[in-house]
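Just one protein chain is left out here, and the rest sit where they should.
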Amino acid sequence: MALASSISAVVPTRILDRSEVAHDVILLGIEAPDLVKKVRPGHFAMALLPGRQAAGVALGIYEAHGSRCSLLFFLAGDRTRRLGALRVGERLDIVAPLGNGFDCEGAQRDIAIVAGGVGIASVLLPAQRLLARGARVRLFYGARTAERLVEAERFAAEGCELLLATDDGSRGYHGLVTDLLAREEAPERILACGPTPMLRAVSAYAQERKIPAQLSLEEAFGCGVGGCWGCVVPIVRTSAQAPSFPPSEADGSDVVHARVCAEGPVFWAHELRW
Amino acid sequence: MALASSISAVVPTRILDRSEVAHDVILLGIEAPDLVKKVRPGHFAMALLPGRQAAGVALGIYEAHGSRCSLLFFLAGDRTRRLGALRVGERLDIVAPLGNGFDCEGAQRDIAIVAGGVGIASVLLPAQRLLARGARVRLFYGARTAERLVEAERFAAEGCELLLATDDGSRGYHGLVTDLLAREEAPERILACGPTPMLRAVSAYAQERKIPAQLSLEEAFGCGVGGCWGCVVPIVRTSAQAPSFPPSEADGSDVVHARVCAEGPVFWAHELRW
Amino acid sequence: MVDSAKLDLSARIGSLVLPYPTVGLSGCYGSGAEFAPYVDLARLGAVVLKSVTRRPRMGNPTPRIVHTPAGMLNAIGLQNPGIDWYLQHDVAKFAQTPCATIGSVAGFSVDDYAYVCERLAARNEIAAIELNISCPNVAHEGETFACDPDLTARVVRAARDTTDKPLIAKLSPNVSDIATIARSAVAAGADALAVVNTVRGMAIDIVQRKPRLGNVTGGLSGPAIRPIAVLAVYEVARAVAVPIVGQGGIETASDALEFILAGASAVGIGTANFADPRAPITILDGIIEYMVQRNVRSLRELVGAANTGFANINQVEGDEG
Partner (left out) sequence: MVDSAKLDLSARIGSLVLPYPTVGLSGCYGSGAEFAPYVDLARLGAVVLKSVTRRPRMGNPTPRIVHTPAGMLNAIGLQNPGIDWYLQHDVAKFAQTPCATIGSVAGFSVDDYAYVCERLAARNEIAAIELNISCPNVAHEGETFACDPDLTARVVRAARDTTDKPLIAKLSPNVSDIATIARSAVAAGADALAVVNTVRGMAIDIVQRKPRLGNVTGGLSGPAIRPIAVLAVYEVARAVAVPIVGQGGIETASDALEFILAGASAVGIGTANFADPRAPITILDGIIEYMVQRNVRSLRELVGAANTGFANINQVEGDEG
């Protein structure tokens, strides 16, 4: 459980470009040359909204190239709407990079990335890294409808094999992306990001087949930097971790509440005790 | 005390133009053809902010011509800032016209309009009406600095004589606009809009000289339509009004709290019991 | 899909049945007439009038209103012409209101409430009486009747003795345990409860270094207090079986539905009218849309539907820490 927060900072950025890639889905390009150098696959940012009376918004770092990073997000509620209202040229401060990130350096060469909905925003950088290392990367990508399968072509262009699924069958497999995963040849390794039910299914699939799987979790955040214990998930505390990780309530139990923002957001499937 | 609210409505408008006429002073042109027909000098509007979690903002109706009205306002706090962030083409709903308005039909022909700060937004329509009736209109206009004497030239172009004052002497008379008023030839009649201390001074000046004076008051508003009793001012209840106006607390006293938004915002100086 | 014209949107307050669950709130909605240019009052369930007292009251000095984050403070001070003038000049006009008119009574003693309630309730124009027991009580240092279960009971009982019309007690959020107050009000004869009035608050002008309200302190309303009000409704609904008029920061249909799911039979809209006078109608339309989409035929099916007891044993030791 590596901590990125030691290298994180408040990064003042400027909005370079803004597009609505689908209805209520915004892609914001921001100027952040120093961040590009620091960011690793799976890192996230806390976007600090301008003005007052709002908490920051946790967002994956979608792209990082040259002097530009980007954020890809759904207009879900008040805060993402305020973020989506920003215009090109305006300033946006973010706290980044945050989180532990995906481990993309493993020996395996046949990788499945499983993304659900907005989870797609956290898996482009890992896909790029894995492809650069010569791995075969299959993207299993599920969404409600074809229109919501945003950026699928981008992943294909990078070199991913696309395996798409929609709830309504409007594109790709008609059903859950995890069912699609189960129907295909098993990968050597899995990286996943998406809603909790999807991640649970990925986790079950991977553990059954003993495939190493890393899951990037989503939880409601307060601070995003490890200071408020708002974002926990139950994990098993291995004896190796015990000296550095606080005990749980129940005597004898080795299940503890880890912070998604600080110990995560990426966990190994076998660590989790959901 | 004429009530305009019977003719008021929620008017959906579109922003036609927007300019920052001085630092933190915005002029918004809105498309509102029906409103132009209804509005009378001294009327105001409640601007309904788009989005949530905010009350409407009371603003004078600055211009009304053709199918365009305009609002001139200072960025004072959260709500005016939100209003000022609107862009051309966006929608803005307003409740208008509201309030009783100035009486511009009197027999007098030598009129002084006294405006302080943002009060200028409520006196262009009365000035135009009085000029159209052939009156001589002197605009006594005070502000903190020269830069804050916004739209002065506009009034000159309409045909007003300008008598300017600034707190710092950066333009016109160095001092209070009411001192400037007292130094000049007395008018036959006064219309005034501005901060309460200015209006008190105008009132004292007018009553001393028995000059009829109408003052448009500013008070913190809740509803703006007479429903919340948030915006009152003490006035004397004349016996003529007694049947229709509720009594005050103190037995025998004829001082009552009238609503600035419904019975006003324009009151005769001699009515007020500040 | 259920037909929107066939929905049962009614809410019952004692013997009074409101065709719609949306109510314009006391002190925020004039006599209703002030809002008639902007909404069809016939599509409101009721209007609750500004509170009236035994004697005329000039109310507090201005400023009476201060805007705060997602809310506002008010300190009107119960300005009203007193019950005599009110009965003589105002009440007859309420007959024209195209929805039910609920009178609101305030006072400074138990006797005040009984006296004003009796006289007001005697009038045909008034369909029900709300007891605003959330105004400061001179005898109890700024605390209100609704902060004390005993005083609450005494006021409600005294009012109950004067009339058979539906009686609503309006509770205060400024208490540690609102369920106890609610039980007390119902035991004393309240037919329904209004939950909740404003939360006490204050704002300071840092330039002038003085309180921003003429009255120093005021009542906080608007979306800022919504979570506080939803919890109050939830707790009261678990404590008593009478209808609740949920209120406090309702701006949208979604907000209103939170209150209904927490246990409110009807919802009150106050401050939101200042942001948009069409609020009661857009809220009603949104509730209808929600019901149609989910095939809910009667609003009663939703009342308290989220009020399913505490989630788990953590609640017992749980905490906001």
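List of remarks:
Each chain carries a letter (A, B and C) given by its place in the written order, and its residues are counted from 1.
We adopt the following convention: contacts are C-beta pairs under 8 Å (C-beta built on N, C-alpha and C of every residue); 3 or more make two chains touch, one makes a residue touch a chain.
None of these values were measured; they are calculated from a predicted model.
Taking every chain of the complex into account, the absent chain touches A, B, C. Only one of the listed residues, C:Val48, C:Ala75 or C:Ala158, touches the absent chain: C:Ala75. Residue in contact with the omitted chain (choice from C:Ala5, C:Ile206 or C:Ala241): C:Ile206. When the missing chain is restored to the complex, the residue among A:Val95, A:Ile111 or A:Ala143 that touches it is A:Val95. One chain of the complex is left out; on subunit C, the residues touching it are 27, 51, 57, 60-61, 68-71, 73-78, 106, 108, 132, 134-136, 138, 141-143, 147, 174-177, 197-206, 209-211, 214-220, 222-228, 230-231, 234, 249, 254, 257-258, 261-262, 290, 302, 305-306, 308, 310-312, 314-321. Residues of subunit A in touch with the missing chain: 5-10, 48-49, 52-56, 77-79, 93, 95, 219-234, 243-244, 246-250, 255-257, 262.
Within the complete assembly, residues 52-53 of subunit B touch the chain that is not shown.
The definition used in the following text is that only the chains that are shown with their structure count from here on.
Under the contact definition, subunit A and subunit B share the contacting chains C. With centres computed from Cα atoms alone, the innermost chain of the structure is C.
More C-beta pairs in contact connect the chains of B-C than those of the other pair, out of A-C and B-C.
Remark: subunit A and subunit B have CA centroids separated by 54 Å (rounded to whole angstrom).
Centres computed as Cα averages put subunit A at a distance of 45 Å from subunit C.
Between the Cα centres of subunit B and subunit C there is a gap of 34 Å. Among the residues of subunit A, those touching two or more other chains are numbered 52.
The residues of subunit C that reach two or more other chains are 69-70, listed in rising order.
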